[in-house]
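There's a structure below that I have some questions on.
With one protein chain held back, the other chains of the complex are shown just where they sit.
Coming up: chain A.
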Amino acid sequence: MIEVSHLTKTYMTHERGHTLREIAANLIRRPMKEVQAVKDISFTVEQGEMVAFLGPNGAGKSTTLKMLTGVLHPTSGEVRALGLTPWKQRSEYVRRIGAVFGQKSQLLWDIPPVDAFYMNKAIYGVPEREYAQTLDRLTTLLDVGDVMRKPTRQLSLGERMKCEFIMAMLHGPELVFLDEPTIGLDVIAKENIRDFIKDMNRQGVTFILTTHDLDDVELLAERVIVINHGEIVFDDGLNVLRGRLGEKKAVRLTTDLPLPDESMPGVTLLKRIHDSEAELEIDTDILPLKHFIRQFNETYGIRDMSIEPLPIEAVMKELYIGSPLS
């Protein structure tokens, strides 16, 4: 469905100073600086996949997505998506894709979402009957029957986001780009949106998801692509991502005697809560769990303990600041 080959994007930016002297100098001469936002990346996405495209701020993921949606022209490289080159056959291509931006609204602030839907119907040339059927199906799925007739400015963020999804799905896209789709939403609204995405994915819609909310990744994505400094540093399944950094566990421990401040082989102190309560990271490749429990029980006396897989945040943090893994 998407084939990205040696995609590169370089752009020039002004180097601006912040002191008064530098600002004055910039009035006369502004030095230019070349920024390589995306460096020779290649990957493919199959139809029906749900791929999380992750990376720290400024890593190049938004630039990549803008090239995949046909908004930006690359400096070099190829993209074939739905059999088309996005920036060359933009009109034909965008007719078949959808996009939802958590921080950029496609709705119109002062009028009800249904008016904006109707405007999109005309722009996409959706036949009246097909429009009515799709709108009916989507409003039922997202439960926004009454909501979409109120002015957008009177809607809650969750209601607005549901309407953003309707706006993006009305023309029946085969491929949908989601950029922070659950940002700022409460637990219930997040769950509704995630259920909707899963439902659409089951119906064959391919999703490319960009987010900093790792719950979205864990609950939605099957595959993760991580980009950092413009390069792909990881591209595989979510379980493989967890396993790449070894068999680590997060342990919260309460003991009879105070716990030591210093780490020991296979044990890293993550957070000290009290003298005898702490969160530890255990590398079970170095210190098997049964040995850790026996050793700590004998030395400090375990009163309470919880063991969980290392949170994905920890894996991502190491990936963002560490060296490329694959």
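One rule holds in what follows: a residue touches a chain if its C-beta (ideal position, glycine included) is under 8 Å from a C-beta of that chain, and two chains touch if they have at least 3 such contacts; residues count from 1.
Here, contacts and distances are computed from a predicted model.
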{"item": "Missing subunit (named according to UniProt) among the choices \"Multisubunit sodium/proton antiporter MrpD subunit\", \"ABC-2 family transporter protein\", \"Phosphate transport system permease protein PstA\" or \"Ubiquinone biosynthesis protein UbiU\"", "value": "\"ABC-2 family transporter protein\""}
{"item": "Identified contact with the non-displayed chain, of A:62, A:206 or A:228", "value": "A:62"}
{"item": "Contact residue for the chain not shown (choose from A:45, A:116, A:253 or A:267)", "value": "A:116"}
{"item": "Which of A:16, A:88 or A:104 contacts the chain that the document leaves out", "value": "A:104"}
{"item": "Selected residue (touches chain absent from view) among A:4, A:94 or A:253", "value": "A:94"}
{"item": "Residues of chain A in contact with the chain not shown", "value": "11, 58, 61-63, 65-66, 69-73, 90-92, 94-95, 97, 99, 101, 104, 106, 108, 110-111, 115-116, 118-119, 121-125, 151, 179"}
